[in-house]
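As you look at this complex, bear in mind that one protein chain is not there, while each of the others sits in place.
Should a chain be cited, it is by its letter among A and B, assigned in written order, with residues numbered from 1 in that chain.
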Amino acid sequence: MRIVIAKPGLDGHDRGAKVVARALRDGGHDVIYTGLRKTPDEIVRIVNDEDAEVLGLSTLSGAHDSLIPKICQKLKISGLSNVVVFAGGIIPDRDRSDLHNSGVRAVFGPGTPTSDILHFLEEVKSRKNKHQEVGVGQDPGWHWN
Amino acid sequence: MVLVGQPRARSVDGSAGEPPYRRGIHPGMYKDRLWTMRQYAGFSSPAKTNERFQNLLDGGQTGISVAFDLPTQLGFDSDDEISSGEVGKVGVSIDSIHDMRELFEGIDMGSISTSMTINAPATTLLALYVAVADERGTPREKLSGTVQNDILKEYISRGLYIYPPEPSVRLTTDLMSWCKENTPRWNTISVSGYHMREAGCTASQEISLTLSNAIFYCRKAIEMGMKIDEFAPRMSFFFACHNDLIEEVSKFRAARQLWYEMVEEEFSPSNRKSSQLRFHTQTSGVTLTAQQPINNAVRVAYQALAAVLGGTQSLHTNSFDEALGLPTEASANLALRTQQILAEETGITSSVDPLGGSEIVESKTDGLIEAARKTIMEIESMGGAMECVKAGLQQKIIHESAWEQINRVETGEELVVGVNSHSEETAPEFEGLVINPDDEKNKVADLIKFKKSRDENQVELALSEVRKACIDGTNVMEPIISAVKLEATVGEVNSIMREVFGTWVAPSGV
Partner (left out) sequence: MALELNEAQELFKSAKNGDRRSLSRLMTSIESGNIPNLERKQCWTLGITGPPGVGKSTLIGQMISHWLVKGHRVAILALDPTSPVSGGSFLADRVRMDQADLSEEVFVRSIASGSNTGGIPNYLGEMCFALSECGWTRILIETVGTGQYDIRIFGYAQRVLLLDGPDRGDIIQAEKAGILELADFIAVNKSDLPGSESAVQGLKLSLGLSENEKRKVHLVSALEGTGIADLISTIDSCEINDSRRKIRMREMLISNWDSLLLNHSQIDLYLEKLCSGSITVNDAINSMVREIISRGE
């Protein structure tokens, strides 16, 4: 799959984003890493132009609660409702349900084995093949964790 | 041949307080003076952070360490659209002199030592600190503290840079030479290995990348007309402390000796302080796990122990809940208590370099010096630290090491309790610090009001002086101090610099 790994917000910690990007590449995916400090508009533009199926968002600054829903919203109004969104970084459990409600399908915290993310993507693929809804703007019933 | 159970010892060259300072920079170390307990703190509004500072000082902390929020560290005002969602999150939000006054309300700037983790806009934040001290009548020469002011590691690993390398380094040296004249007790740079280590490099790479950066700054300062003895005694270092206790203790010893050798070789200073490596240590954030988070308190304690055995001058101990979110007051308090137990109960402060002379520690120290020297030579051969940053070399080194490390954990070669060893299914409930979303709204509203109440013409005029200094190459510090006194904001001063210097994106190293 074509996957964009993005760093929204201002934090400069991209160890995790780069390692995940590499693990997904080794898992056979085409991965586009955006680099640091991308605004929601820039991220949506990149997802569009790259025609990505999946968007992974990495944030460690605590700004996920406002930035991630904003990005999801912008994807939906830009005709990108079928893009699958997952998040990673330091995201407290209490914030997960809000993210799920925004359309995020998985949240990966510190210490997640990279194989978990690959398994999540396999699940996404098989659901897509069965025409089940997994996109950010589609039926929010299912999430991975 | 390794003889099990046999006591193994080795003689060590030199003693503490003597070159090459392998065993420490002071002869008596903690027998004479404890390390400074300096907890990095800051969140939300200046008033709330001030309250946390007062609590920490009442609780026995001996220095202040300011954590700024990301917009401040990137030179944006709170009301900038790009700051949305980030105001007051990872640190305190400082827009103007008004905020700086509140931050230090009731704290004596003439006696406290203040460390500020600020890099790209270091000149602006130091200017604000000086401006408040001036207002209070605290003499500049009494101000003591540190600004991190280390831009290279921002490009390499921490990501909070603004301007291209050349103008950034010019700001670094402007600050150094201004402090030499005005605030002789101020540490003008804290060359940091911490963030490179956290981003994934190994212990020996932490030494080599940090010292390569430090040598680069020395050369630049000398190019700008300073003498080694005028700035080197005010350079300090900042390292991480990870879990491998013996390796970490050896790392600090190796860094001290290698820095001494490098400075003596290249600059032949007259002041012995010029080649002494003084450093702050912070325990590691990346070794903390979200799984079984209370275990982190134990990790922090062992890491702090290693830092003290390695002879650190000051220490920050992390809170056990940092892999989950922002630390609470209770977890921050436990972190400080961890240091106090080390200092007051364990007895390790009564001897100097207690592990020195151990066969394993001495040979590890030698090995680390040798490995670090090799990488330093490689960087030299490619034109030095800054050229390598532009080519992405250090970024690549770090990414490769991070990749190898995650593979070791995933294959089980490296064990992490709670993650790939002794793991449990159920995750405990966690209550982290919650930043009230109204805090950001209030901060923005206050700033807008503040901007309306100023004399705009004066601000404009003062900012044009900053612009002039940026363009013609004269020292930027005094024009910035004047501008912030006239209530120019952090965002405004730095937008002038963005306009003059432009911005840059560092290679990611992948």
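The rule is simple: a residue touches a chain if its C-beta (ideal position, glycine included) is under 8 Å from a C-beta of that chain, and two chains touch if they have at least 3 such contacts.
Computed from a predicted structure; not experimentally measured.
J.: Write down which of A:D41, A:D98 or A:D116 is the residue touching the left-out chain.
T.: Touches the omitted chain: A:D41.
J.: List the residues of chain A that touch the chain left out of this view.
T.: 2, 21-22, 24-36, 38-39, 41-42, 45-46, 48-51, 78-80
J.: Can you list, in ascending order, the chain B residues touching the missing chain?
T.: 164-166, 390-392, 502-505, 507-508, 510
Here is the rule we use: only the chains that are shown with their structure count from here on.
J.: Using mean C-alpha positions as chain centres, tell me how far chain A is from chain B in Å, no decimals.
T.: Chain centres of chain A and chain B, defined by C-alpha means, are spaced 31 Å apart.
J.: Quick one: which bits of chain A touch chain B in the complex? Just the residue numbers, please.
T.: Within the complex, chain A contacts chain B at residues 9-15, 18-19, 21-23, 33, 35-37, 39, 61-63, 65-67, 70, 90, 92-93, 109-111, 113-115.
J.: Report the residues of chain B in contact with chain A in the complex, numbered from low to high.
T.: 70-71, 73-74, 76, 82-86, 89-90, 154, 157-160, 198-200, 286, 288-291, 322-326, 398-399, 402-403, 406, 410, 416, 418-420, 427, 429-430, 432, 435, 437, 505, 508-510
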